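Apart from one protein chain that is not included, each protein chain of the complex appears where it belongs.
Which chain is which? They are A, B, C, D and E, in the order written, and residues in each are numbered from 1.
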């Protein structure tokens, strides 16, 4: 039973499409939270745009021959298949593969199904297969690599919509997920509005500072900005808004 | 809600105290089950005897500062503490630590609590702390090593009595757990009677074969036994029983 | 002494150029074979096309100063050099580098020699050097990465045309090798005709299903196809063939 | 130039011989310090007693043939040899080996030299050689394993008495080092008196609690102690002191 | 206090822009130096050109909460910030991150500062953040990956301009650094003139040999060249120069 996305959260998610994972990691760090980054995952097709949505989870356990004899892995009741059918629109499917990068978690047909249903994207600390076809989907897919081995060789899909571990981070159903070229960050939805607002402001300031430094200003005094730099920034921001 | 241990299961568990993990792994392999071994765990105090019992599970996720602010890790409601209070007598506490061997999952006081309550032992793919004191408990503890770091530095105890991954194997609540010097094996309770019976028979046969080979018999013909060897075994067994 | 490629095998290899490693892995899995995938290797130049051919093998051992003093590593008799001269046309050179990704196994001149002689491509679980020049060759090269260190720093080329381990899979001389964006699959030549035929059929069906799902059909009923979907597929296939 | 050990520090070090690394890790964690534990090192001879002293450091870099040609590794000027000659009595030699467990950092003769000069012991995240002889020394040596390869095969001893990394922890010259069966903890000398006092008190309390729990008291209420348990502890302590 | 770059060294560095890391690794190997390659780093933006310069170093230790409380990580005095301000023009900033690829060492603003000041580029065995922006800088950046986590989560910047370990190689201040698609090589500045001259000659010869082999000449006799091939090369070189 996923969270409802109310208007404020929807707006925050929209704003987060412009906020980098670096900025969010920094904002979380300032609040004493250092464990909110999924390690070792990267966008399969860098041009497909940033990933933003709430987490819907699928948990893979190591394969168990006795359990797998009891359920066909292509049955609509198998949790992997249910994940593709039940992950709500605007949600991100987060798959716990225990960091096993030599085995795929999904192929292109199931991925197409998620995209067709309006899901926001996928993150896994495992691999993907049919990656050539997946790149063609132009869809935000974050994973630890490509591998042809199907998930049944290694995994047993055990549960949906439960807390999972992914890339060394804990992900709870309904957490906010944001991904870009540097990886994927996760935080509770209660923080979305605040992080979106302060993150967007930090982004703007850093855009100004980077231009400033590129133009020859020394880093000291610019980053973090002293009073003089900050005044220049306010001018730049005013100009930009008009 | 753990399984009830009925008389047949209780007797099988008793028999399994004499059956090695090698024998059980071989028996499982013959039945098409190759994924039932917990990798990388060993007995902390080799003299403490073999581990046999049903699985009661505790799942650690990567630490999450926001969740951990909401519950004291020394509160009786924290799942790690509940595991120590609620793991039933004759059950084995199986702790999923995601293979993190640089952090402890339990210390000696909590371990003493488990032992005092009659639990059968503990298995984790994480580490233990206070291991000098733990060795003195003379209790079947299987882990991936010793480390002083407390679990809160790395983990968040999220759930009890759910399926877990441990050392590359899936463990379900109520599974049979058997451990010795070679590590820990897991299988569903429905198989306990059959594996106990056939495992004990295999043990006896191999005891005979090893004596036979040690006395100079060639391996071929002895292992696996041909008709002649098997006849000698039957004689040996008859003699032994009288 | 490599296998002869007869007409049936040649045709199967041609067909396999259109069959993905995912499809082949799935077909092998259905036949009880889960160990036929080379882990951790990827195409150096993704645009260079799919890799298909029979295996000709080179085995690297860890370097041994005493053995290496006895043979110049640039002599035509050194097995690495012989591999480049003797790998037959249409064969794939498979190099066992024990997964050592920080050292190269070949450079661009030797690679050019293989390409000029009509060899089908190269696979190694080690690295390549001169990779910029190799990418320019537009040749199917699968490896675990790029590294400037020459092979003599780490390896001793010991044997040709023997069974090898590569990326966790056993490869026997004459095995069929197929590689694409997801990695490399290996199977015995006796299976080539059957896998080519059934693989091509599976590819066609999955192409249809993916279009179907992209157009909004639910995954359940489409994949695997129920009778209705299968009937639609037969229509689609008929239309496509005309 | 190592720190002087004044009377208060000397007394604290004496007290710390009775405080476990678990207790110290917990005390440090309560003060917001989670990075003070050296991962993956264990006592070579468990019976040799606990390790307590201040850090004197030796830093190994990866070997560099040009630098190593300029200095004989058996010269008294080579930093590894200087470490053995210059590490002050009551100091612990902490060796940064970048976690390389397949190569030794010291052999038994140099170790004997350190022991003969009254040094408190050795810690390294690398290996030791001549470990059979070292065990016979009955000396507190903490390392990541045993290996016959001499340090020159892998390392270049570059500097003494500088900050180092060891087992994932930063160690500064003069830091307090404490080691037992669970590994090695490090903290600044300014904290020694406070940690010794509060650590010893925590040890005593936990000794009481463990006895209490072993006698059947439930963990909840005992650990952490509620008012009733704490009152019993005070009685027990009073009795014990008389 | 970095080395001065005199005219001969400056000219050698210019020549080295045309010499590949493979050629340099081979030249070093011929001189008995096998440990001069930084493992596991690759160019962030392959189109940004080759990296050539002298080493200026920054050393990260594991984070230490007590040390980090004493200095703001955004203060101009923090060594990471000083590195960006003090790395001389035409020098390469080499960052020792102990191979930790899940944490960034620099972000785009600090990188922009280095580029604006005319530094030659950056190498680290850690990660970078803001990598999308960094790619846009078109600047020679070599790292082990992308990650959003800021350096303070994992590291403490301890020292500048000291010997460091990077990707398994020792790097001394003032060493020559050369990087291309195959990674990064390091050697002492005293060898620069000789390696530039002989490396450029080897490059030319290998260009000829590759064309020769691509045109169908067998590898044996061509590589290494026999008298006939060498004569052809001399002709080709003469022609080319006119």
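For the reader, a short list of remarks on this structure follows.
Going forward, contacts are C-beta pairs under 8 Å (C-beta built on N, C-alpha and C of every residue); 3 or more make two chains touch, one makes a residue touch a chain.
Everything numeric in this text was worked out from a predicted model, so none of it was measured.
Taking every chain of the complex into account, the chain not shown here touches B, C, D.
If you put the hidden chain back, the residue from D:113, D:168, D:188 or D:225 that touches it is D:113.
Against the chain not displayed here, chain B makes contact via residues 20-22, 24-26, 29, 34, 37, 39-40, 42, 168, 180-183, 185, 206, 209-210, 213-216, 218-220, 222-224.
By the touch definition given at the top, chain D reaches the unshown chain through residues 74, 76, 81, 84-85, 101-102, 104, 107-110, 112-113, 115-116, 129-133, 146-150, 152-153.
Within the entire complex, the positions of chain C that touch the omitted partner chain are 32-36, 61-67, 98, 156, 158-159, 162-165, 168-170, 172, 187-188, 191.
Here is the rule we go by: only the chains that are shown with their structure count from here on.
Common neighbours of chain D and chain E under the contact rule above are absent. Least-squares overlay of CA atoms from chain B onto chain D yields a rotation of 120° to the nearest 5. Chain centres here are Cα averages; for chain C and chain D they lie 50 Å apart. In chain B, no position touches at least two other chains. Shown here, the protein chains touch in an arrangement that is not a line, ring, star or fully connected set.
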